[in-house]
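Selected chains only, in their assembly positions.
The chains carry the letters A, B and C, assigned in the order they are written, with residues numbered from 1 in each.
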């Protein structure tokens, strides 16, 4: 068993209401020095040897992310 | 480098991407004539989106005129067609505004966001009238329930409508969910919003008064849905630009909720001269429409538009469809107060221009003139086409093959089994898997909602007055006969409203069709509009607004013509509402109206035989009026306990639903002299099923006789009976019917 | 109380008036509680619930005052989003996360009242069954076993889902209270069950009557 991590983030040009809400809160919390926040999804997959990055990519592209608005990265 | 007016004058022959922007050659020439020079790229952007089918109604205009020309005389309308939405007088100084709009294609590309932003857009339309949005409805159509793509699209669309509407705190009080092969690859997502205001609070979209300030407020402008309104895909103007612009918009319901509260506070303090939402064609639409409707001129400085994406070119800023934005015209002396309210709600507001009396819309970028046009020419004087119409070649054959020889159930047992199968068919099955995802309680004024015939809300807690709404469409009927199909949709919505006890007053509509360039589609469109206009005249319910959605097709195959009709009614006292489900023991069950052997386009032919042919049920709008009068009067007099209109699935479906909703059984005897199958499944129009307390039965039947409304006693409600008993035919356990009806969609989508 | 994105604030005010009390509007940015005798944190989607339901509202200026007052015994009722805010503020244990069904649920829900000693439930009978609307996206109450055992052991589960659990909440928990019984969090919406016409009946009034002591 190996752990693969897939992070899904909105494409830069797509509006990110979540991130914006956090930026707004930071100001109210008096925390500064944070210029921008983008919120995405983080997936931790437990896979066996048979699953190579290609399979994971296919899976990410069809199931974990919507290519129309999101990009993803894969880490092991 | 930016294409300035000066540059345009200097380089008359520079080639321009007019075609790529969806402009016909003649249209491009027309623009050059209007301006007496070639347009700058920014001007071209404005004209291309404003003259697109979506914004200019160039193919539908000549037909839609009938809604005005044939409008029935009525004193119920405070604002008619042409504004963002019509306004209806609800009495006691209360005004109601409502409208339906489509968001079909985006919902196919990205179901959740497409549907969500569809709700957001129509809510802003209603807000723009000065009203507090108080409820939403949604009319949805998908491919076959078993199609893989339906499994992708439907859950996303439903979650999107719920996600946005719930987050805005708007109760969802009804709608439709229908399935047909023709919508695979082209789902229909039509969203309706209704708003309430005091009659003196009506706001109009115009920029009056030279010197008044033009304020853009709400979300920042990004590259969202550029060209979403026009046919332009997502091309940027110089290809050197790396980032591809998204054609999908992401909604921010929280931003819209705050925007709504902010606007309502601004209206209450009377801080605006005019206001307009930014929807399709964004800034291009808002600036040209506001200027054209007002004093006539406007100067705008595009540099100060707050951007989410600093790389945007002026052409893109003008076409961006970023959501949750509004534009207001504010007199200088009220500007500070206006900005203060925005600040209270953390809403970004920026003065981007000034109203002028120059009759020109002028825009600058980096200090240079990039737009200088007469706004009317973009907003109202776009091209108008009389597209060729031609009755589809197969129309005749389609109508001749009326399916009279389709095998029908032959005995009681078969009738019972047919009923059981029908109530679990996708189009007739319970829709609560969908509607349980919508908040129907918020705001505390919802009196009726799904699964009742119509949604009903109290207009305000300070009054007993209410409004009822229903949206309906039947694309199978419309395919068989567009003229009468549109009237049948109108009649059903009208009947639903009356069945709730409210008086139908006004109509909105969303016309979903294939390509207007296809003469057969255009024939369907022309017929449907003519039928709707005639029908509205006859029923005395004017069309107050609506929306046209063309190009709904996969490849060259258009969807079935789908006019979706919304009818709004008013009721003096919501306590007199009539529910659809049976209520008390011993309630006397009556069938109102006449039943004929009518199965063209019926749910039975579709569900049992996958057959479409013949002619739809006969339309009798006078009968619809009489039926409505009786239902309304009986409701007022407290004579009826329940009323349920008969439509898809006929009497059988109505009986099953009224039993299930009331959690009771019933003992029924089918009308003598009528074939049992016809009695149970025919879809003859102008009918309703009511239950009446035994003590009122006499008075009720008298009322029907006075109005010459056929009224047949069918049987009684029995709270102890756990069956639907049809004398001499079959007896089905309510539990079994309920499970079949309730589980059908759940099993699919859980 | 109104936060940006509060939705059922008017409804909560209506319920308070229905119970014979005066409803005072509180504003997230105004730290003052204006000497009220109790606070209702209403349902809704404060700040869109984008990060976590209630996570951002918890930092509103007014919340410092609410937290302080609650610790001094001021009756506080958190409904739905309000419940989420109370958990995020650690006035109540556990947390509310996405429904097990991963869908928004709106329906009439049967509940059983298990603790009638709180400021908000004294008007009910122990074990009384009531029907109240439920409508939430993030309504699954979760906590570690220790906390759950503690809640059960100390009788701090105020209401439980009586029929099918709508959101997967651990141990069918629909509402809980703090030790003192002045702070109560509810996932269901009693303010939408105060009249026959617009809600699911009148079972919800009891929560507000319990506070005002006015008899129904």
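Simple rule for what comes next: contacts are C-beta pairs under 8 Å (C-beta built on N, C-alpha and C of every residue); 3 or more make two chains touch, one makes a residue touch a chain.
The shown structure was predicted, so the numbers you read here are calculated from the model rather than taken from an experiment.
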| item | value |
| --- | --- |
| Protein chain multiplicities, whole structure file | A x2, B x1, C x1 |
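We adopt the following convention: only the chains that are shown with their structure count from here on.
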| item | value |
| --- | --- |
| Pair joined by more contacting C-beta pairs (A-B or A-C) | A-B |
| Centre-to-centre distance between chain B and chain A (centres being mean Cα positions), rounded to whole Å | 36 |
| Chain A-chain C separation of Cα centroids, rounded to whole Å | 33 |
| Per-residue multi-chain contacts in chain C, two or more chains | 47-48, 50 |
| Chain B: positions in contact with at least two other chains | 252, 254-255, 346 |
| Contacting residues of chain B [partner chain A, same complex] | 109-110, 113, 219, 222-224, 243-246, 248-252, 254-255, 308-309, 322-323, 346 |
| Sites on chain B touched by chain C in the complex | 159, 162-163, 166-169, 252-255, 257-258, 345-346, 435-447, 458, 461, 574-575 |
| Residue numbers on chain A that touch chain B, as the complex places them | 10-17, 20-21, 24, 66, 68-69 |
